[in-house]
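Okay, so here's the structure we're looking at.
Every protein chain but one is kept in place in this view of the complex.
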Amino acid sequence: MNEPPRPTSPDGNLGAIDATVVPRYGGPATFARLPRLDEVGRADVTILGVPFDSGVSYRPGARFGPAHVRASSRLLRPYHPAYDVHPFGDQQVADAGDLGVDPFDVLAAIAGIEDGARALVRETGATLLTIGGDHTIALPLLRVVAAEFGPVAVLHFDAHLDTWDTYFGAPYTHGTPFRRASEEGLIDRSASCHVGIRGPLYAARDLVDDEHLGFLPVRADDFESGGVTAIVERVRARLGDAPVYVSVDIDVLDPAHAPGTGTPEAGGLTSRELLGVLRGLAGTRIVGADVVEVAPAYDHAEITGIAAAHVVYDLLALFARRPGTDHEERA
Amino acid sequence: MNEPPRPTSPDGNLGAIDATVVPRYGGPATFARLPRLDEVGRADVTILGVPFDSGVSYRPGARFGPAHVRASSRLLRPYHPAYDVHPFGDQQVADAGDLGVDPFDVLAAIAGIEDGARALVRETGATLLTIGGDHTIALPLLRVVAAEFGPVAVLHFDAHLDTWDTYFGAPYTHGTPFRRASEEGLIDRSASCHVGIRGPLYAARDLVDDEHLGFLPVRADDFESGGVTAIVERVRARLGDAPVYVSVDIDVLDPAHAPGTGTPEAGGLTSRELLGVLRGLAGTRIVGADVVEVAPAYDHAEITGIAAAHVVYDLLALFARRPGTDHEERA
Amino acid sequence: MNEPPRPTSPDGNLGAIDATVVPRYGGPATFARLPRLDEVGRADVTILGVPFDSGVSYRPGARFGPAHVRASSRLLRPYHPAYDVHPFGDQQVADAGDLGVDPFDVLAAIAGIEDGARALVRETGATLLTIGGDHTIALPLLRVVAAEFGPVAVLHFDAHLDTWDTYFGAPYTHGTPFRRASEEGLIDRSASCHVGIRGPLYAARDLVDDEHLGFLPVRADDFESGGVTAIVERVRARLGDAPVYVSVDIDVLDPAHAPGTGTPEAGGLTSRELLGVLRGLAGTRIVGADVVEVAPAYDHAEITGIAAAHVVYDLLALFARRPGTDHEERA
Amino acid sequence: MNEPPRPTSPDGNLGAIDATVVPRYGGPATFARLPRLDEVGRADVTILGVPFDSGVSYRPGARFGPAHVRASSRLLRPYHPAYDVHPFGDQQVADAGDLGVDPFDVLAAIAGIEDGARALVRETGATLLTIGGDHTIALPLLRVVAAEFGPVAVLHFDAHLDTWDTYFGAPYTHGTPFRRASEEGLIDRSASCHVGIRGPLYAARDLVDDEHLGFLPVRADDFESGGVTAIVERVRARLGDAPVYVSVDIDVLDPAHAPGTGTPEAGGLTSRELLGVLRGLAGTRIVGADVVEVAPAYDHAEITGIAAAHVVYDLLALFARRPGTDHEERA
Amino acid sequence: MNEPPRPTSPDGNLGAIDATVVPRYGGPATFARLPRLDEVGRADVTILGVPFDSGVSYRPGARFGPAHVRASSRLLRPYHPAYDVHPFGDQQVADAGDLGVDPFDVLAAIAGIEDGARALVRETGATLLTIGGDHTIALPLLRVVAAEFGPVAVLHFDAHLDTWDTYFGAPYTHGTPFRRASEEGLIDRSASCHVGIRGPLYAARDLVDDEHLGFLPVRADDFESGGVTAIVERVRARLGDAPVYVSVDIDVLDPAHAPGTGTPEAGGLTSRELLGVLRGLAGTRIVGADVVEVAPAYDHAEITGIAAAHVVYDLLALFARRPGTDHEERA
Partner (left out) sequence: MNEPPRPTSPDGNLGAIDATVVPRYGGPATFARLPRLDEVGRADVTILGVPFDSGVSYRPGARFGPAHVRASSRLLRPYHPAYDVHPFGDQQVADAGDLGVDPFDVLAAIAGIEDGARALVRETGATLLTIGGDHTIALPLLRVVAAEFGPVAVLHFDAHLDTWDTYFGAPYTHGTPFRRASEEGLIDRSASCHVGIRGPLYAARDLVDDEHLGFLPVRADDFESGGVTAIVERVRARLGDAPVYVSVDIDVLDPAHAPGTGTPEAGGLTSRELLGVLRGLAGTRIVGADVVEVAPAYDHAEITGIAAAHVVYDLLALFARRPGTDHEERA
């Protein structure tokens, strides 16, 4: 067939398929119909799917997350007015496809994810934006990021702390990645925070441990009082100018906004609030990100998938607005 | 069978079927179980279904919108406390049924909608409230309204600008009605506005064009700061005392509140915010309205349909509160 | 089989099944996997299912509510940080199973519920938290509570007043329990209020009647202005120090947050707002509660069920924070 | 609006809306978009909705059945090749709308249905085809039919016998209509039969009682051996030339073919088998019919609704092929 | 609360809750509302849930299978006419609840299932009927059965052979249990067979291996020719009079009849065919059984759950008809 019609940006970046030639419901199934990494050969940002959910404790299904978020990203257009950037044009974004991850052995899976992510980063030099999969994958991804940047400030959007110790005796699950990461020295304990925390805990001690592990919790309830602006201030103050890794568990959203997830908790954020906080971070030095825990079997009409795809899109916009990018220099 | 039991208001208007005689899940399938136009012969407001969706660019299905919104309107009761009006009693509201619109030829469809709407207005002298169908239908409806009232202030609730030029080379689609309407001189370029705008655009130029075409954009994000009250003020200031046409694309709501639509965007309004803005417009001179883009195949448990039906109900309340109505005089 | 692994609190209360031994998707189907009443023999709080929906006027199905809310409660963990209590450990909570209620005779059903609830209270001396079922059941439950405490302040979360007189000539339906209760002298007319009221009424008179029957209405729209804090203040001022019965019709939530209910109305509360108001009531003297109108056939991915289960959990936390409890004394 | 475009048959009967003028997803919500009874004034067959489900013992929701079956009938076209008849043209078929039935009092409901059906038959002289609603309604409908024709052969398609005595002490429920009817002398005990019986019973005695009450059971399993042809022979032999009342509980179909019903049983008929048996009955003297137990909240993509609508369509074809009709005479 | 009302059979067996006292949508969540094992203390048959799905290769979710099959079993009544037995009365059936199985370590899980099942059998002496869970669990269950009865004839209903060697290098998954079982000498290689095999294989060699491992494949396509009767003959001939273990993967059904499963294949059996084959086995010496691979997140309206519950019910009837049972002696 003919080459798919793709616009090239002034900077020479190959963008998404032109929707006025191939309608959005057709064409390639890459994220936002962006080029595959092998099509472009190089990238500033790579999007990597990690279809793995053997670390979940309740509803499984996030293994289908990467395909679902990609399918839900078809409506994304090239210009983001809230940031005044072209997320697909101001930088080369490429879809690196999915890692093949062992579903039957969590330790092997974690090692495989670490190896695959490291190889990809080495090969491309690009920033990695990962679509999960369950939250277990944050640990190997943080290992790769910390190897490059040292301990990073983790900005963690989630209903849950994910700093529990073990579950069923297992130290590596979707409820424990940030404890392990903190123990391994991968995170900056003075600059990390959770946003959206809510719901019941195992014990009051959970919060004490969490603080020792380096996190400041911003609760979902806090959005009722000061609104997005106040939250943004608290988060920016906490992050300081550390290199930031953003990890978005889609269950940070209320079940109304993200039914398609594995451990839903009532009383969550709206998608507008989540995007609002991200928009408040323009100019932050983000060095990597993931969006996890989208479980499509529980989604309806892509409510969850669309929210996740928009989060990915906003993260791409944040990448294009990082210190040192052209955008920053133009401003 | 016997005549269905309908209350008659003090003004002699025939209302909805009495729910204490025929339960709401039974009885006629008209909007809110109101009388058909041919039953009452005259009307102050007619509700017209336009089952047409050949102008959509992504998820089709709004052709089933009129039937779905009617089915979702069965719970509406006769008194609206927020406006202190009886929307079905203070004025004669009648359901005019559906237009038969050609699904295979967009131009023929637009012409047919214009003819059908004009004939209905001529025949009844009533204000027209249309249930779509996709947003393409706003163009012929604005032609009919502008022929009577001159250029109107368009109050446009939507996630999208709908002022794009062409799509796939086609000038008449659900993404272009307000550009065409502006070009045709149907709208008051000093008084029109969008409410709820969000999501990615094709280019920064979209906003420049949009302004030239006569629109002030109120973004969904703006609801985070000032809330409904501030939005109402901005909208009323913009509308001034021009005759107003209200066009509600249900995708102005967040996908959580309106999954059943064709081009959903995260970060939207809640149904309470949308109804709140409408309630802030009491006393405005509204001369016509539509509610479009309800795509039932993607709805669940009538979440979207109920929101749309309530919007129709609030629009009927606004009609009953227009300058010159009895209500206004009583006040 | 072996005894299920349950932790015992310092106070000797038997808690929920240990999730690190039996995963949450397995184990008993009691609320939050708590012990059955016959397992523990005594209780401070009993949870009773009343599977009955013959009083509904629109969508039926709340008869499946108790099973659905229990199924949706499996993720609840033992510590509630917002109240700093262990709802399952600071008091003995037990699941008393379901009442067997006649679906074909509303009067017999109401009598059966009254008898069953009274017997349970007498037998255990425990506070009763009921999961419905439709709202009809609030009347017999109030009879039981008022017999013990005298007229109670009813804190009623709902989209609807539920103080209508008759429907289809029937005085006992899900739209009339609070009129009947007020007529029977079961409620404190100076201290009761509705929260979340919205949507169309039959007539302006509905509000006048409602006030005479003893209710102050807090409308859903009121949440747009002052937020949760202002609502809490109004509610606490109204309740004073009367003994309070909390009745939560899940349709107080917006259809986005509670699609699985029988008479949904647009423009409702978020689950965060509802939980926020409850959290504002810590220290109130609550003497009984119900959560009703969850209709699972219309739910998706347990959105509604999870919201309802969290409401039950917060009510349990409120019980643990009542005046005279250990918690209160510790504080 | 203009008169809807309807073809008139050579016999002067007014048919369904012309789908080449008004697409099938639009236009009136009557069955198959046929004329309302008040539009045509006379009828050979009337279709009556009875939205009532207070007699169900498990999943409620059949109260929404009439609206759902009508919505699912929009694709029906005017010529039935299997019978070589025009069901809407060879006879005047009219939609008589819905009866208003009391949902809170089963006895009052049964009386109301009997009165309403009798009045309709008296007024029109037409054969009545009823869409339920739950199976309770068969009793009053049989009273009306038997008053005109004497005891009738009941051809009962169902997974269940529906000849139980009481449920929860109640003699009038959806599990008992044929026992009551037999006791009241409404049915021909030598000519009635069930088709599709399967699933567990309360006791072996159920079958003994059932035989005494006048029924021959044809089991669903019997379809595995002889196929439709053999079943048709058994059924025709049983019916003889008695006047026949056909009662189709949609749960006669397998849950795969009819998920949207209240008491589903595995191992049922396919829709092709059910239609096949009906087609085998051409020339039978059918004097009335009902299609019941469609519960839309459990349906998906109108699988159940479409099956039910086709059953109604085939019943209309059978009416057009009755002894004494023109068709019969032409043949 | 009072004791739940349960009938006692002439043999002194405690049956399911009386549905004329507690409606089927209420009451305990045990299988068919049967007594818990701890309520009766002894049993002829125990039903055990094994919520485990870490062995699946595609759609996960069978961990929710036990709860879903139990919920879908509420309509089962006490008498099975096809076998003329009372499955809950002619023998004591008790629900043993769920095993707590490690989701993160497949080997530990298999060991845990083996231990749990063996302990239960030892404790009760009862026949074990297990509800999965994925098909991995058949291996430990066969170990327990073979330890008591020696190598058993496996009657395996499935779309797939499940005799593959490894998947992702893992020898213990839901695609390999019968290879492992054959290798371990647990099955009678002269008497085992698959029923319902269809769909693509990895290689022609799969069938050769499968034969060597001791299985005769009966393909789904074979049902088109001879029907259920011919299949029953082939199966009975194969089984001879060996002790039989029945393993039913619900994906033996067509996706229309069992959408809620993990690896669906088109062209499967109807639920009537599956039940028909089981009914043909009356009098067979069945020594254990499982029903696996029900994945509720993909089910709709309990289509799959009801089919699985009926399969369990028919297996219970088969147990009651085994050689040596009273039934056999009565006959």
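Miscellaneous remarks
The chains carry the letters A, B, C, D and E, assigned in the order they are written, with residues numbered from 1 in each.
Quick note on the criterion: a contact is a pair of C-beta atoms (placed from the backbone, for glycine too) under 8 Å apart; a residue touches a chain by one contact, two chains touch by 3 or more.
Keep in mind it's a predicted model, so treat the numbers as computed, not measured.
Considering the complete complex, the chain that is not shown touches A, B, D, E. Listed residues D:Leu107, D:Ala237 or D:Ala301: the one in touch with the omitted chain is D:Ala301.
Among A:Pro23, A:Pro171, A:Gly227 or A:Gly283, only A:Pro23 touches the chain that is left out of the view. For the chain missing from the display, the contacting residue among D:Leu48, D:Val144, D:Ala256 or D:Leu315 is D:Ala256, taking the whole complex into account. In the full complex, chain D makes contact with the omitted chain through residues 19-21, 23-25, 74-82, 84, 227-229, 254, 256-257, 270-273, 275-276, 279, 300-303, 306-307, 309-311, 313.
Mapped onto chain A, the footprint of the missing chain covers residues 1, 4-5, 21-23, 25-29, 37-38, 49, 51, 63-64, 66-67, 70-71, 96-101, 103, 116, 120, 123. Interface with the hidden chain, as seen from chain E, comprises residues 57-59, 166-169, 199-204, 206-207, 220-221, 223-225, 254-256, 259-260, 263-268, 270, 298-300.
Just so we're on the same page, only the chains that are shown with their structure count from here on.
The chains that touch chain A as well as chain B are C. Looking at chain C and chain D, the chains in contact with each of them are B, E. In this entry, A-C is the pair from A-C, C-D or A-E that repeats the interface of A-B, since more than half of their contact pairs coincide by residue number. Taking the mean of all protein Cα atoms as the centre, the chain whose own Cα mean lies nearest is C.
On a Cα centroid basis, the chain most remote from chain A in this structure is D.
Centres computed as Cα averages put chain B at a distance of 39 Å from chain D. Each chain gets a centre from the mean of its Cα atoms; for chain B and chain C, those two points are 37 Å apart. Among the residues of chain A, those in touch with two or more other chains are 57, 59, 167-169, 254, 256, 270, 298, 300.
Chain contact topology: the protein chains form a pattern that is neither a line, a ring, a star nor a complete graph.
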